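Note that one protein chain is taken out, while the other chains of the complex remain in position.
Chain lettering (A, B and C) follows the sequence in which the chains are written, and residue indices restart at 1 in each chain.
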Amino acid sequence: MILVLKPGSTEEQRRELIKEIENLGLKVHVSVGEETTIIGLIGDVSRINPYALSSHEIVANTLRVREPFKKANRMFKPEDTVIDVCGKKIGAGHFVLISGPCSVESEEQIINIARALKEAGATFLRGGAYKPRTSPYSFQGLGLEGLEMLKTAGKEVGLPIVSEIMSTDVLDRFIEDVDIIQVGARNMQNFVLLRELGRTKKPILLKRGLSATLEEWLMSAEYIMSEGNENVILCERGIRTFETYTRNTLDLSAVPAIKKLSHLPIIVDPSHGTGKSWMVASMSKAAVVAGADGLIVEVHNNPRGALSDGEQSLTPDNYAALVPGLRELAEFEGRRTEF
Amino acid sequence: MILVLKPGSTEEQRRELIKEIENLGLKVHVSVGEETTIIGLIGDVSRINPYALSSHEIVANTLRVREPFKKANRMFKPEDTVIDVCGKKIGAGHFVLISGPCSVESEEQIINIARALKEAGATFLRGGAYKPRTSPYSFQGLGLEGLEMLKTAGKEVGLPIVSEIMSTDVLDRFIEDVDIIQVGARNMQNFVLLRELGRTKKPILLKRGLSATLEEWLMSAEYIMSEGNENVILCERGIRTFETYTRNTLDLSAVPAIKKLSHLPIIVDPSHGTGKSWMVASMSKAAVVAGADGLIVEVHNNPRGALSDGEQSLTPDNYAALVPGLRELAEFEGRRTEF
Amino acid sequence: MILVLKPGSTEEQRRELIKEIENLGLKVHVSVGEETTIIGLIGDVSRINPYALSSHEIVANTLRVREPFKKANRMFKPEDTVIDVCGKKIGAGHFVLISGPCSVESEEQIINIARALKEAGATFLRGGAYKPRTSPYSFQGLGLEGLEMLKTAGKEVGLPIVSEIMSTDVLDRFIEDVDIIQVGARNMQNFVLLRELGRTKKPILLKRGLSATLEEWLMSAEYIMSEGNENVILCERGIRTFETYTRNTLDLSAVPAIKKLSHLPIIVDPSHGTGKSWMVASMSKAAVVAGADGLIVEVHNNPRGALSDGEQSLTPDNYAALVPGLRELAEFEGRRTEF
Partner (left out) sequence: MILVLKPGSTEEQRRELIKEIENLGLKVHVSVGEETTIIGLIGDVSRINPYALSSHEIVANTLRVREPFKKANRMFKPEDTVIDVCGKKIGAGHFVLISGPCSVESEEQIINIARALKEAGATFLRGGAYKPRTSPYSFQGLGLEGLEMLKTAGKEVGLPIVSEIMSTDVLDRFIEDVDIIQVGARNMQNFVLLRELGRTKKPILLKRGLSATLEEWLMSAEYIMSEGNENVILCERGIRTFETYTRNTLDLSAVPAIKKLSHLPIIVDPSHGTGKSWMVASMSKAAVVAGADGLIVEVHNNPRGALSDGEQSLTPDNYAALVPGLRELAEFEGRRTEF
């Protein structure tokens, strides 16, 4: 951390400030400039309250030198993390396809979709049992009953399953039944939930918050990792911008940026990211080329009749038509496809 | 709801669409324009999945006619809601002052601050026992121990207390000990938490999410109210914008806007809203004049040594100097001050 | 400027970098930390290309120490700037009221409004002759003809006039006819226009851009001031946020923030800032209390028939009812009202 002093501070004020810093167990390096004096802090500043120093009367500004994430930081673990889920690898060039309906609506529905997906080549089956909805009057998901149906469908066709958790009270069931536990965008900073997930060994799919910066997102990954669970898969799903034509704005530049900052795998959700089924194909392909480690694509047997997010869902036929081109492109780009 | 049809739809296609709508239990009104035909839906559309209609091949667009919030809507309850907490009224012209440190740090600290606040004229004592922090390495609050200290301080000086809840597992304790339960900005869309709070009768202070629209905020109030708890106090605490000089951008225009849309009381947090203690006085006064029903102001005995948010905290002396001017201004504006 | 070096840089690499910096005419101060070495640059860095240094192979990061605005910076001119326009003062506690219709529509219209405004107490008459409109098919203003009408109206009732300029080709006419030249939000970074205005001596009302930060706004003021014209009045007019209920989000916290950063006067436009005439009164009052040096309020004799921005315009009667309360509040707050 660096402190920039206000012009006109006296020798005595500076001495006092330096003493205060040294009392915190740190050392200092002072650079006296023509107009500005700066003080560099040497030592472990991660647990210091920056305001304790920034509010000092002669401090004009404090500048942070280091990124606050550690376990997620590529600087401290240069090689890509690879996460193995039921024999399918994610990361370091291994490319996966997670697909399924936004919500599980019935056993028949989810089994039918699962069969179509398996045949088309999906790596994982996803389906929502608990749905975070803006309105209390919207369909909220079938809950544990829905989870049971998803599990049945996954077993029936032989696909590992992915589902979103919204609170810790059903964590035990998720640990038992689900292969990858998803944390939704609205819960990206539900720190109680993140910490509990950090105490499991389950792979966690951590979606980016609607207005989260890359650093905040990685700090949420850090919450999970700091408790001991390093199996975190990041998922870019579109951010909120001023654009209203699309549901969100898919930020594909997050893919190379995260790859630079972190060793964690990152996948892309073009369905929520755009909110329009006709944009899914081009954005899926662009995500492959941008370097993503996988895709999560919504597929529904009857998008117009879907209880949620129908507008952005592909039909099984659309999906089956999309997969071979994705595989071809991923292989053209040197990726190992896990589908 | 209104459906705008694509140009060139045939009579037969329209008949089919209308039949589909009528099967949902709705009536239609059709307006045939020169270039555009529109279909108005008549009946209760609140449980309809809009995509079921918007994805129909001849539908160009769907337009929503009505706000989706009901219990929070002033249209259905024109008079202001007044919430009575331990004999102090909030709303309909009654103006309150909620104050205290961001975090409870020790019993001595919170009792000392509480005394100073009581003397200066605060209506409620607030203090954080559970702190949502971006980093897992930052101080997370003292938890139930902190809550106990806050309760002791409140009793000691005779002020009702306000504290933030982060998860449902401590809800029983909050119901017993806390007079107003706060939901923080990051949990504004933690729907599981909101629903549980809706099953209590406790007054809930619902902070606006960092990037939430007014409608999303009111829909979160609706989650609480739809379960039966209508004691919701809204709190504007600054939104995320491109500005980095201030911590957030305090949106005072939300005050008259919310007053128009809803009957619920709304208070303002100029401390988080600006992140700078020297802006608190002018923004507090502006909030009074804009029509707010109260303020939540951070006060810390030693802001530079605070374990969180020191930069935005007033000292007890600053606070004592601020209160009389606020009271004078509030009374000049015709408000009944509850302090 | 401060350079943070990557861990693991060699002594020789550092020597080379320092030599490069010294060749730019600067001195350095080096602080060697446990994990990080930082180099402080001493001297005038304002004309240096930061990338020349940040792209050096051992540089991890560059940190700017000083604000880039100079003439607009309160640090270099601590006392408030007061701008005198035709005997009316703006700034340093002098509070003005600028009012009029969004667009000049006819001579009769503008004279009628001017009379009503004069009587109600306005300090300046504003009216648009050139209108920046998103659509080429919308009314674009009456141009020089409109300017002539505005001038006639101003003379008729004895009010100095304010109008918006959109390009330099009519600058001579604006210099001759207009008392305060307005630069609209969409032209805040029209640097060619700003520079030309800087070569005049006219007072300039510089509106904040829709998504501009405070620093970018002050840098645009700096463009005008660096050419020699220090008569700049800033105008907060709402920023773009995710909220769609209001036209923009009026940022009243910009008032105390600008007052801290700069000595320039700042006024507030609650009409564009909210887009809703029923919000104008409460936001006007809040602006007074927040510390603004004036208001710019839209008034139209027939808002429903206005060719632009009718939704946010007050009628002359609404306006006449608003002014006494504003005067009373401004005086309660210790401001000298110039109306």
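As a convention for this text, a residue touches a chain if its C-beta (ideal position, glycine included) is under 8 Å from a C-beta of that chain, and two chains touch if they have at least 3 such contacts.
Bear in mind that the values here come from a model prediction, so they are computed numbers and not experimental data.
Interface note for the absent chain: among A:Ser211, A:Asn229 or A:Gln312, the touching residue is A:Ser211. Touch with the chain that is not drawn comes from one residue among A:Thr123, A:Thr274, A:Ser308 or A:Thr337, which is A:Thr274. Touching the missing chain, out of C:Asp269, C:Asp293 or C:Asp309, is residue C:Asp309. Among C:Asn187, C:Asn229, C:Thr274 or C:Asn301, the one in contact with the hidden chain is C:Asn187. Checked against the full complex, the candidates C:Met166, C:Ile180, C:Ile204 or C:Ile233 give a single residue touching the omitted chain, namely C:Met166.
As for the chain not pictured, it touches subunit C at residues 46-47, 49, 51-52, 54-56, 68, 132-140, 166-169, 186-187, 189-193, 195, 210-211, 216, 219, 222-223, 226-227, 240, 303-311. The chain not displayed touches subunit B at residues 2, 4, 7, 29-36, 38, 40-43, 61, 63, 65-66, 75, 240, 242, 244.
In the full complex, the hidden chain is touched by subunit A at residues 211, 213-215, 239, 241-246, 249-253, 255-257, 260-261, 273-274, 278-279, 282-283, 285-291, 329, 332.
Note that in this section only the chains that are shown with their structure count from here on.
Among the chains in view, B has its Cα centre nearest the centre of the complete protein Cα set.
One simple way to say how far apart two chains are is to compare their mean CA positions; for subunit B and subunit C this gives 31 Å. Subunit A and subunit B, compared by their mean Cα positions, are separated by 27 Å.
Spacing of subunit A relative to subunit C, judged by their CA centroids, is 39 angstrom. Counting partners per residue, subunit A has 240 as the residues that reach two or more other chains.
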